[in-house]
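All protein chains but one are shown at their positions in the complex.
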Amino acid sequence: MSWKGVFPAFTTKFTANDTLDLALFEKGLQSQLDAGVDGLVLGGSLGEASTLTTQEKETMVKLAIEIAGPVPIVLGIAEGATRDAIKQAALGKSWGVKGLMLLPPMRYKSDDRETLTFFKTVAQSTDLPIMVYNNPVDYKIEVTLDIFEQLLECDNIQAVKESTRDVSNVTRLISRFGDRYKILCGVDTLAMEELLMGADGWVGGLVTAFPRETVAVYRLIKAGMLDEARAIYRWFLPLLELDIHPKLVQYIKLAEAQVGLGSEYVRAPRLTLIGEERERVLKVVKEGIATRPVLPELQFAK
Amino acid sequence: MSWKGVFPAFTTKFTANDTLDLALFEKGLQSQLDAGVDGLVLGGSLGEASTLTTQEKETMVKLAIEIAGPVPIVLGIAEGATRDAIKQAALGKSWGVKGLMLLPPMRYKSDDRETLTFFKTVAQSTDLPIMVYNNPVDYKIEVTLDIFEQLLECDNIQAVKESTRDVSNVTRLISRFGDRYKILCGVDTLAMEELLMGADGWVGGLVTAFPRETVAVYRLIKAGMLDEARAIYRWFLPLLELDIHPKLVQYIKLAEAQVGLGSEYVRAPRLTLIGEERERVLKVVKEGIATRPVLPELQFAK
Amino acid sequence: MSWKGVFPAFTTKFTANDTLDLALFEKGLQSQLDAGVDGLVLGGSLGEASTLTTQEKETMVKLAIEIAGPVPIVLGIAEGATRDAIKQAALGKSWGVKGLMLLPPMRYKSDDRETLTFFKTVAQSTDLPIMVYNNPVDYKIEVTLDIFEQLLECDNIQAVKESTRDVSNVTRLISRFGDRYKILCGVDTLAMEELLMGADGWVGGLVTAFPRETVAVYRLIKAGMLDEARAIYRWFLPLLELDIHPKLVQYIKLAEAQVGLGSEYVRAPRLTLIGEERERVLKVVKEGIATRPVLPELQFAK
Partner (left out) sequence: MSWKGVFPAFTTKFTANDTLDLALFEKGLQSQLDAGVDGLVLGGSLGEASTLTTQEKETMVKLAIEIAGPVPIVLGIAEGATRDAIKQAALGKSWGVKGLMLLPPMRYKSDDRETLTFFKTVAQSTDLPIMVYNNPVDYKIEVTLDIFEQLLECDNIQAVKESTRDVSNVTRLISRFGDRYKILCGVDTLAMEELLMGADGWVGGLVTAFPRETVAVYRLIKAGMLDEARAIYRWFLPLLELDIHPKLVQYIKLAEAQVGLGSEYVRAPRLTLIGEERERVLKVVKEGIATRPVLPELQFAK
C-alpha cells in the first residue's frame, strides 16, 4: 500500500428513492481512475458514512474494488465504541480493502491516553495498513505528535491524514518522524502549501468533481513546476473552499452534478440545497467550469 | 407525561467483563426513586449510549420500567441518520418508555432548516412526548428560538433540555412561549440559577450519586426557601462541576462508586480513571461526602 | 466606600463637534441619582475611555463629584503600562474619586504572575478602594480565584466586577472568600441570576437609559420579591441584551437618546448607527418604552 498521491474521498451516490445509485457510482469512480488518482477512500464524511448501513458499505466497497483494479480502496472507520471499530476493520478486510482511514472515537472527546489506546487497539486487531485521520477542528480530538510517537510501534499505522489546519504540522511531523509516517493533506484549501512543505499526498474533496485538475496540481508541484501549479491552484481555490464548509457534501455533490459525475441527492438529515444558498454555490461552480484552465501535458511519471 | 422536577440522566452499570451489571443498575435506580426523583433518562451521553447495543438498551429500559413503576422512563435518541432516529423512537415505544429525549443529528452540523426537518420528521413518526436536547456546546447545533417557534405545531414536542450554558435562554423561552415548552436545565452547575428564573426541572448528572441533595435543592427552590437552597448548592458546586468535563461519565461513576451506588467500570474508548486525575476527582468527592449537609425536612408536596 | 447596589457605567456625552456635552452629561447623571443609584463609574468602556484625553476625564469626574454629592464616583483605569495605571490612579485621587475600577493590562495578555503583580503594584500605590474588573471574554485575561487569593493582602482591593459570563463564579467567590470581596455583576443580562446567588451589586449599562427599572429589579430581588423582579426582568431582557454586543456604546446611546437622557454622538473610530442596524435597535428600544412596566412602590430601605 503506497500512501502517496491523490486519494479522492469519494461521495455516495443516491437515487431519488434514497437507495444507492450504483450506475452513477461507477461513472464517477471511473472518472477518478481516468484522471490518474492513486487511491480512493470510501465511507468517509464525504461519503455520508454516518447514514449508511453496513450492507450499503459492503456493496460499494466490493464494486469499487472490482472497478479500480490495482488502485487501492481505503475504507473509512468512524465509530463510537472501540469494539465497533474493530468489527468494521475486520469487515473491511473481508471485503478486500487495501487500507483503513481510522478516525478517533466518535461522540466522545477522549483524552490522550484513551485516544492512544483506541488507535493501538484497533491497529493491533488487523493487518491492514492504517492512515490516522487527525482532524481536531471537526472531531475535537487532536492526535498530538506525542501520541504519534507512541504509535510508532504499530507498524501498520503508516500514514496521517493531516487536517489540523495548522500547516506547520507538516514540518513538525517530518522533523520528528522523517518519512516514517506518510502525510496526506486532508484539507483541500491547504493542499498546495502542505505538498510544497513535503506532504506525500492529498485526500481530496473537490477532486470528485474536478479530478484532472487535482491530479495536475499534485503532479506539477512534485515536478517542481510551481508557476504552473500556482496558476491552476488560484483558479481552483474558490472551488476548493467548498470543501471547508459544514455542507461540503451538498456543495461537492452540486459540483459533481454540474460536471456530470454525480447527483445532488443526499440522505437525511442532510437536505438538498435550495434557494439562495444553492444559487451562490452554483455560481462558484459555474464560474469554475467556465474558466477551467488548459492543463499542461503531464508527460512525467507519477 | 409531566416534564417537571428532577430527572437523573442515569449511568449504565458495567461489570469487570464489560457486560451490563443489572444488580448494580437496580440498586442505583432504586436510590433515585427513594430520593423522590420525578423521572429517569436512559441512553443519554451519561449512559454511554454511543457504545451500547440495541439489545443492551432494551434490557435496561425494560428493567427500569419494571422497577420505576409510575415514575416515567425517558429514552435518549442520538442518531446520525434520520431514519435511525425514527427506528429508535419506535423501539422505545415498543419497550414502554413514556417519553423521548431527542438530540439533533449526530456527526453532522445540520443547518436550521435541516435541524427543524429532522425534529419534525422524528416527532411526526411517534406519539411519544419529546424533550428536545439543546446543547450547542457539545453537539455544535443550536436549536434556536426560531426553530422552537416552528416546532410549536408538533404537539408532542413538549420540553427543552436547556444546555446552551446561556442562562438568559430560560427567560427568553418563557417570554416567547410561556409554558408551552417545559424547560429542564441540563447543566448541573447552572441548575439553581435556571430554576430560580423559572425552569421546570433539572436533568441531572451528579444526582445519580447524590440523589437526596439534588432533590432537596430542587424542592427548596420551588418552595421559595432560597437561603436553605443556596447553602446546599454552595456545598454541592464542586461536585456539580464534575458534570461539565469531557470525562463526566468517569467522574460521576467514581462518585457513584464512593457512595455505593455504582462502579467505576466504563466501556472503551472510555478508560477508567488512573493516577493523579483519579486522586484529584476522588478528593473532591470525598470532601463532598465528608461535609454532606443535613437536609431540611422537606414536608411539602412536590 | 460601600460596593453595594446599582452602579451605572456612565456614558460620555458628546456634542456634534466631538467635544464634551456637559449639559447633557449633567442631565443624564441627575436621572441616575433621582432613581436612587448607589454609585457611578466614569471612564469605563461604556464611557469610551480609550478615546478620551486626561483633561476630558478630569472635567467629567469633577463635575460628577459636584453633582453626585454623597453618591461615590468611581474611576475606570485601563492602561497598557503599569506606570500609566499608577499615574491614572493618582490623578483620580487628586480629582476626588472615591474608588477605582481597575482593569488588567490592556493590549497584552499577561500571565497569572504578571496579572497579579500588576494589580498588586497599582493597589499598593494608592489608598483608594479598588474594584477589580474581571472580564476574560473582552480582555482575554482572567483573574482567577487563585489570583484573588493572593490579592487578599491588598486591603484596598475590595470588590470584583464579575464579567466572566460564568454565573457559577458568584458561588465560587462566596464559597472561597465569604464577603471579603464584594461582587458586582458586570453583565446586564446576567444580573438577576447573579444577584439571586448572592452578588452585592450591579455595574449596569442600560441603567443609563432605564435607571428606575434597573434600581427596581435590584431592590425587589434584595427584598425577596422574586415574582415582581422576574416580571420586570423579562420585560427588560431584550434591552439588556444591547449591553452584550461590541457596539454596546452606540446601542445604549441610542436608547438614552430615545428617553431624552443622552445623544447618539460617539467618538471615532466609533460611528453613529445607520440604516438597518439602527432601525433594528430602535425597534427594540421603542418596544421597550411602549411596554414599560408599572413599577411597584419601593417603600423599603436600600
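Letters A, B and C mark the chains in the order given here, with residues in each chain numbered from 1 onward.
What we mean here is this: a contact is a pair of C-beta atoms (placed from the backbone, for glycine too) under 8 Å apart; a residue touches a chain by one contact, two chains touch by 3 or more.
For clarity, every value in this text was computed on a predicted model and none was experimentally measured.
Enquirer: Name every displayed chain that the left-out chain is in contact with.
Expert: Counting the whole assembly, the omitted chain is in touch with A, C.
Enquirer: Looking at C:Pro70, C:Gly178 or C:Pro246, which residue reaches the missing chain?
Expert: Of all options in C:Pro70, C:Gly178 or C:Pro246, contact with the hidden chain holds for C:Pro246.
Enquirer: Taking the full complex into account, find the residue in A:Glu26, A:Glu58, A:Asp111 or A:Glu193 that is in contact with the omitted chain.
Expert: Within the whole complex, the residue contacting the unshown chain is A:Glu193.
Enquirer: Across the whole complex, list the residues on chain A that are touched by the chain not included here.
Expert: 167-168, 171-172, 174-175, 189-190, 192-193, 196-198, 224, 226, 230, 233-234, 237, 241
Enquirer: In the full complex, which bits of chain C touch the chain not displayed? Write them out.
Expert: Output for chain C: 45, 50-51, 78, 80-84, 105-111, 113-115, 117-118, 121, 246-247, 267-271.
Here is the rule we use: only the chains that are shown with their structure count from here on.
Enquirer: Would you pick out the chains that touch chain B and also touch chain C?
Expert: For chain B paired with chain C, there are no chains in contact with each.
Enquirer: Tell me the rotation angle, 0 to 180 degrees, that brings the C-alpha atoms of chain A onto chain B, to the nearest 5.
Expert: When the C-alpha atoms are superposed, chain A turns by 180 degrees onto chain B.
Enquirer: Taking each chain's centre as the mean of its CA atoms, how far is chain A from chain B in angstrom?
Expert: Roughly 37 Å separates the two chain centres.
Enquirer: So how far apart, in whole Å, are chain A and chain C when each is placed at the average of its C-alpha atoms?
Expert: It comes to 51 Å between the two C-alpha centres.
Enquirer: Residues touching two or more other chains, restricted to chain A: which are they?
Expert: none
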